[in-house]
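Structure below; questions to follow.
Missing here is one protein chain; the remaining ones are kept as they sit in the complex.
Moving on to subunit A:
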C-alpha cells in the first residue's frame, strides 16, 4: 500500500492514513482493493518510467570486447591472405583498408581529419574550387592542380548535373554566393558541400588543394575510423609506412582533442575491398610469412 500513498502529497497522505482503516472496510469486496492496488502500482510504474527515461541513456562508453579471444595476425600474413582474396581484381581498384577501433565515449567530439600518406593511395583526385574569379586565389588554385575553378561556372556545371570532381573547396569570400546558389541539395548528399566544419572553407586554397590531392579524409563513426591505406600492388614496407602514418596521425588527433576526453586506439584491423578483416597484432612478419619481396604487384 505504500506505493499508492507515496504518490499523494504529504498533507493528503496524513489525512488518508488517519482514515486508512475505512478504506479497507470488509473482506467482502476482496477483488476491489486488489484492483486498486494494481492500478496504483501501474501508475507508479509509469511515473518511474518518466523519471528514469531521462536518466537512462545506456552505457556511456562503447562496449569493448576482450581481444584475447580474437586471433591476430602479423602484417605480412594478413597481406598474404588478402592478396589471395583479391586475386584477379584490378590492382588499382582493389585497396587495402584499415579499420581503427577506438576506446572512447559514446558522446563527445569525434575525430575527423585529413592525412597525407608517404605513399599515395589514390591515383589522383579531382578537385573543384569555388573562389571569386580573377583573383590571386584562382590562379593559385589552378597552379596547385584544381580541375574546376570559379564561381558561376561551377554552379552552372553542378546544376546541369555535371559533377566531375571528387572534392570541393570554397574560399570564404565566395561562401555567400555558394550558399545563395542553393547547391546544398545536390552536393550535400554526396558529401561535397563545402562547410567550415569539415574544413573545406579555407583561406589558403592552394595549400589545401596540394594536401587534398595526395590526402585522404577520414572520420570516426561509432568508434571506428575506416581509411583506405594502400593499393593492392604495394609492398609490405610501403603498407607499413602508410599504416604507421595513419596510426600516428590518429593518436595525435586524439591527444589534441581535449584534456578531459581520452581516446585510445584499441584494435587495428586490416581489410581489403573484397576481403575479410584481419586483426593485426602489431608485428611486421611472423615465422611462417613469406618473403616480403613476393607480396607485391598483381
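Structural remarks
Keep in mind that, in the parts below, a contact is a pair of C-beta atoms (placed from the backbone, for glycine too) under 8 Å apart; a residue touches a chain by one contact, two chains touch by 3 or more; residues count from 1.
One rule holds for everything that comes next: contacts and distances are computed from a predicted model.
Among the names given as "MMS19 nucleotide excision repair protein", "ER membrane protein complex subunit 3", "Trafficking protein particle complex subunit" or "50S ribosomal protein Mrp49", UniProt records the absent chain under the name "50S ribosomal protein Mrp49".
Considering A:101, A:137 or A:285, the position touching the chain not shown turns out to be A:101 (whole complex). Of the listed positions A:117, A:234 or A:278, the one in contact with the omitted chain in the full complex is A:278.
Of A:69, A:176 or A:287, it is A:69 that touches the chain left out of the display. Against the chain not shown here, subunit A presents residues 65-67, 69-71, 80-81, 83-85, 87-89, 99, 101, 222, 224, 267, 269, 275-278, 290-291, 294-295, 297-298.
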